[in-house]
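Every protein chain but one is kept in place in this view of the complex.
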Amino acid sequence: MVEQSVIGRRRVMAGATGLALAAALPLRRARAATPTINIGYFVETKPTMIAKAQGWFEEMAAAKINWIEMGSGAQINAGMVGGSLDIGMGIGSSPSAAGISQGIPYKVIAMLDNIGPAEEMTVRASDNIKAPADFKGKKIATPFGSTSHFRLMGFLKTNGLSLSDVTVLDLPPEQIVAAWKRGDIDGAYVWSPAKAELLADGGAVYETYKELDARGYVIADLFVARNAFAKAHGMAVTGILKAYGKALDLYQSKPDEAAAIVGKAAGVSTEVAAANLKEYDFVPLREQLTSQWLGSPGKPGAFAAELEHTAEFLVGQKSIRRALKLPAYQKGIDTHYLEEAVA
Amino acid sequence: MIGLLHRRPWIVTLISIAAVVGAWAGATYGGLISDLLLPTPDELWDGAADLVVNGYKGYSLGAHIGLSLLRVGLGFGLGTILGTLLGLAMGMSEVLDALAAPFIEFLRPLPQLAYLVLLIIWFGIGETPKIVLLFLAALPVSAIAARDGVRNVSGERVRAAQSLGANRAQIFLHVVLPSALGEIFIGARLSIGIVYATLIAAEMIAGASGIGWLILDAGRFLRSDYVIAGVLLIAAMGIALDRGLLLLQRRIVHWAGK
Partner (left out) sequence: MSGQAEGGTMRPWSRYGLGCLSVLAALALWQAAGSFRLVPAGLLASPAQVVAALIDISRHGYRGTSLGQDIAATLARALAGFLVGSAVGVPLGLWMGTSRLTTAALDWIVQFLRPLPPLSFLVLLMLWLGTGNLAKVALLALTAFPIVTSATYAAVAAVPQQKIQAAQSLGASRAQIFAHVLLPAALPMISTGLRIALAAAFSTVVASELMAGSDGLGWMIFSASQFLRNDIILLGIILLGILGMGLNGLLLRLDHRLIHWRGRE
């Protein structure tokens, strides 16, 4: 009698434990199925704003998103180190190269855009600046640490201009506009909307991007994903990229509608949004997988070399302690989420 | 043992410092903390040495320190002198006090970073907005301290002087002012603290020099070695400034006699 009840008790215990486990498991899986993604982003006139406004990111990643506004790529890096950011959207290639070199635990998963002419040197039309030598004695402003800063320093270097020839000032974009209006600066290397305001106020473009791109000063805005997060939620990461792809498609097929959505989200008029959007080279997701850009898994593309070059440049600026060799930057790019997103 | 420690407390301080440094070294060398978050002691040393030898982005370390001190000195000096004069006047004249008090009381708790943007818009991007910001940080505290110093002058003394036939100016110079000096100096020490804390915000404007800017700029690329070296340096400078003022206070207030 006693033995039977003992066995009975054990069976009941086992059964209860089994039930408890069975009950707990679906709960845990359910929690894993709707993760919360912490995304650091910028309020800017780019197609990411479309996907954000329409909720496509949440939809395709099947996740809740914590949108954290960033002031600079450096803040994205800081957030990644501390683990408080999972995805960085729109981080420049400069801070990304720095991040990979410093061992920040993230990888580049896609390009947001190739910047090209969108960030450019703007000078006063009345100053009649036609050649690099004309920059001597001028005050040029740029936000330090940005891709524009990188380009400006590249411009000085490739044209043999030193920091005593040209005064370079660190100003955020909105102060560049104010300084320009006051006449405190002679030029700026910056992006729109600041750039557009300078051009509208007696400014003229001094084209540098073609030459700089050819000399290895390609700049781009990127998506980065924290390693631990990506490993745990690969599907969500792919979803994020899918959502961006959808936004890009909308921009290609219906640019006016896209511009209206972007304008509303960024707090500017549709016209300004449309003009800003046109300046960027939004490389389609499929094209990013070619050898010209990020390459595909196992076949790294040319962009890794751009990151290496950027890192070497940053070492020269004392912004980072050391640059790594090319394979490190190739490994710093992980395109298999991209591949899944276009599949 | 405890008796020894009581007699020589600096031993305890040294042990305490050693414990912290030891924990830091252990955590970083032991890999508990990645070197992005905290540099190892020798990385910090290398970074500091690099700053001393090579300077930072175009200026020597001494130049950065000097420029920061110059800005603090100008802002603090102008703000404290003008603030003290204003405060003395406010203490002596109730009308002036009533007129000026709203603005002083509004300015005092106002966070400097909040109106930094305005100053840049109004004064441009040179040294002027930096000095103005530091000046405005020092002004209200000095004014209030001077005003309170005047108010707290012993009524007896004033009446005693009056009964001796002293006129207003004489009362002010020989009774009020010396008596208020103590509070004026307390205000000065408070205001230099505030000015100093505002230094970094001031150097954010079109920054290219100064210890505060150095820390912010190095922080952009997470150069924690430069950042911590800069933080240690700025702390040391701050302590030196405060001690300097304390010495000055002891000299002058003692001389003014009580």
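Chains: A and B, in written order; residue numbering restarts at 1 for each.
Operating definition for what follows: a contact is a pair of C-beta atoms (placed from the backbone, for glycine too) under 8 Å apart; a residue touches a chain by one contact, two chains touch by 3 or more.
None of these values were measured; they are calculated from a predicted model.
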{"item": "Residue, one of B:L86, B:A145, B:I184 or B:I234, that touches the chain absent here", "value": "B:I234"}
{"item": "Option touching the unshown chain, where A:A63, A:V81 or A:A311 are the choices", "value": "A:V81"}
{"item": "Among A:A97, A:V177, A:V262 or A:V283, the residue in touch with the chain that has been omitted", "value": "A:V177"}
{"item": "For subunit A, the residues touching the chain missing from this view", "value": "40, 67-71, 75, 78-79, 81-85, 172-174, 177-178, 181, 267"}
{"item": "Absent chain, residues of subunit B that touch it", "value": "2, 5-6, 9-13, 15-17, 20, 36-38, 91-92, 94-95, 97-103, 105-115, 117-118, 121-122, 150-156, 158, 176, 190, 193-194, 196-201, 212, 215-216, 219, 222, 224, 227-228, 230-231, 234-235, 237-239, 241-242"}
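Here is the rule we go by: only the chains that are shown with their structure count from here on.
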{"item": "Mean-CA-position distance for subunit B and subunit A (Å)", "value": "39"}
{"item": "Residues on subunit A engaged by subunit B in the complex (per definition of touch)", "value": "72, 74, 77-78, 81-82, 95, 98, 102-104, 141, 144-145, 163, 168-171, 175, 178-179, 182, 184-185, 314, 317-321"}
{"item": "List of subunit B residues in touch with subunit A within their complex", "value": "34, 36-37, 56-58, 120-121, 124-126, 205-208, 217, 219-223, 225"}
